[in-house]
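With one protein chain withheld, the remaining protein chains of the complex are depicted in position.
Letters A, B and C mark the chains in the order given here, with residues in each chain numbered from 1 onward.
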Amino acid sequence: MMVMELNLIMVSTLSMILFVIGVYGLVSKRNLLRLIFSIEIMINAATLNFVAFAAYLGSSMSVAQIAGVIIIALAAAEAAAGLSLILEAHRLRKDVVVDQLREMKG
Amino acid sequence: MILLDRKNLKGLLPGSAGCGLPLSQPLLSLIAYLLLAIEGGIVSILIPLLIAPRIRGLFKEDRFECGQTPPPYGRRRLAMQYYPFLLVFLVFDAASFILFMWVYVSRVYPIYSFLIFSTLLFLLLPPVLLVRKLAEDIRQWW
Amino acid sequence: MIFPPGPLDPIIIFLATLSVMSAIIALESRQIVYGAVSLIVMFLGISAIFLYLGGLYLGVVQLGVYVGAIGVLILFAVILVGESRTPEPNVNRIIGATAAMIVLGSLLVGFTALQMLPAPHHVGAQELSRIASRLMRDYGLVIVALGSLLASTAFGSVMITRR
Partner (left out) sequence: MDAQTKDVRDSVSFWLIISLVVILIIGWVVEGDVLIDFLVDLVSGPQVLTNPLFLSIVFPGLLYVSIVAAVAIYVERKIAAKIQIRIGPQYAGRVEGILQVVADGIKMAAKEFVIPRTVDVTFFVAAPILSLTVGMLSITVVPFSPTTVIFPFPVNLLLFFAIVSFFPLTALLAGWASNNKFSLIGAARALFQQASYEIPMLISALAPALLAGSLRIEDIVMAQKDMPFLFPAILSAIIFLAAALAETEKHPFEIPEADSEIVAGWMTEYSSMPYTLFMLAVYVKMISLSTLFTDLFLSGWLGPISLPPEAWTVVKSWIVLLIFLTVRALFPRIRIDQMLKMGWGSMLLLSVAGLFLAIALGMVVGL
């Protein structure tokens, strides 16, 4: 019998909702810091999916944790690069809004 | 202590019927301890509000500014010459939490684990050297 | 898909609500510092879910790296940069909501595939040594690549910030 674990649906729905919130923020916000926020939310949602499916569906929790740790390390690198870029933009333009960074257009 | 016998108490509480959670005793005592600490903080902040005299006044509610008249906005922009150290710290912190996994394999695969993890450790040293070299000339930094 | 009579975990519900609420506050708060703090609250909620589902190592790494380093650094950058002077236009919200709805629809299509999955069983806390040996044997090259990636990112971001 196919029995769905209700908690798995709960957690993967949570991950889905978080991802959608991240997409919403990424599209609608113009403040660069809010863009970083939404990227972090999306990364967390992705990691959550790994852990949820490993916890409820099989014995591969170790692989899920390794994937999550690698994702977190990549997120640290992304945050370092993003924050340094944001500070540089703020130094140049005195504000952190996407629209002002137009001169990179070719 | 008949009242506190476990058998008499079972089934009294609402959660007894179903709903088995892996909530163990240590977690419960942690939650109790946390609640105690937060309550302690809140109560001890409330004590001076209860017993201390409270005199309102414009001068009293000003910020501390070493005797100057405080401007309305005190969060002036910080000088950021050491910010790259924070970036290196961020990267290094993420790597060192991976480095701690060395502990569990150092007995099983001594040489291979030594190679892998010390490579990870030494790969991160060059950016530190760069930041230190830049820090010698901090006036050029933002 | 048969929904079992088994319980819906109240703790998961609580943590999920906490995470979603703080994610929304992180994006929609008026003062951006409140947004950063509630983003950190969301990281805490996610790490509590990791710990609760048995991912002890991952939960601790999330606490140490995400909350302790990334979150604090984001908060610091927010304090440093301060409020943006240009307000967010309202039109963007509608566009963003539309895009989010499209993504939600496509995710829901994928979500129905959950029916095909095998019957679940809850796995508790795993042996940490298994993670470690697996990380080293199967993902050794990944670790080295990750180390060089982190090092080069540090190089690049330091050079950017240096002006």
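Convention: contacts are C-beta pairs under 8 Å (C-beta built on N, C-alpha and C of every residue); 3 or more make two chains touch, one makes a residue touch a chain.
Treat the numbers as computed from the prediction; the structure is a model and nothing was measured.
Judged over the whole assembly, touch between the missing chain and the shown ones holds for B, C. Residue-wise, the contact with the chain that is not shown comes from C:Pro10, picked out of C:Pro10, C:Pro87 or C:Gly105. By the touch definition given at the top, chain B reaches the unshown chain through residues 1, 4, 6, 9-17, 19-21, 23-55, 58, 60-66, 70, 72-76, 78, 82, 85-86, 88-89, 92-93, 96-97, 99-100, 102-104, 106-107, 114, 118, 121, 125, 128, 131-132, 135, 138. Looking at chain C, the residues touching the absent chain are 10-11, 33, 37, 40, 56-57, 60-61, 63-64, 67-69, 71-72, 75-76, 79, 125, 128.
What we mean here is this: only the chains that are shown with their structure count from here on.
Nearest to the global CA centroid, when each chain is reduced to the mean of its CA atoms, is chain C. The distance from the centre of chain A to the centre of chain B, with each centre set as the mean of the Cα atoms, comes to 21 Å.
Our note on geometry: chain A versus chain C, Cα centroid distance of 6 Å, whole angstroms.
In chain B, the positions touching at least two other chains are 80, 83-84, 87, 90-91, 93-95, 97-98, 142. Chain contacts: chain C has residues 7, 9, 57, 61, 65, 69-70, 73, 80, 131, 135, 146, 150, 153-154, 157-158, 161, 163 touching two or more partner chains. The part of chain B that touches chain A in the complex is made up of residues 80, 83-84, 87, 90-91, 93-95, 97-98, 142.
On chain B, the positions that touch chain C within their shared complex are 18-23, 75, 77-78, 80, 83-84, 86-95, 97-98, 101-105, 108-109, 112-113, 116-117, 119-120, 123-124, 126-127, 130-131, 134, 140-142. Contacts from chain C toward chain A in the complex involve residues 1-4, 6-9, 12-13, 16, 19-20, 23-24, 26-27, 32, 35-36, 39, 42-43, 46, 49-50, 53-55, 57-58, 61-62, 65-66, 69-70, 73-74, 77-78, 80-81, 84-86, 88-89, 92-93, 95-97, 99-100, 103-104, 107-108, 111, 114-115, 117-123, 126-127, 130-131, 134-135, 139, 142, 146, 149-150, 153-154, 156-158, 160-161, 163.
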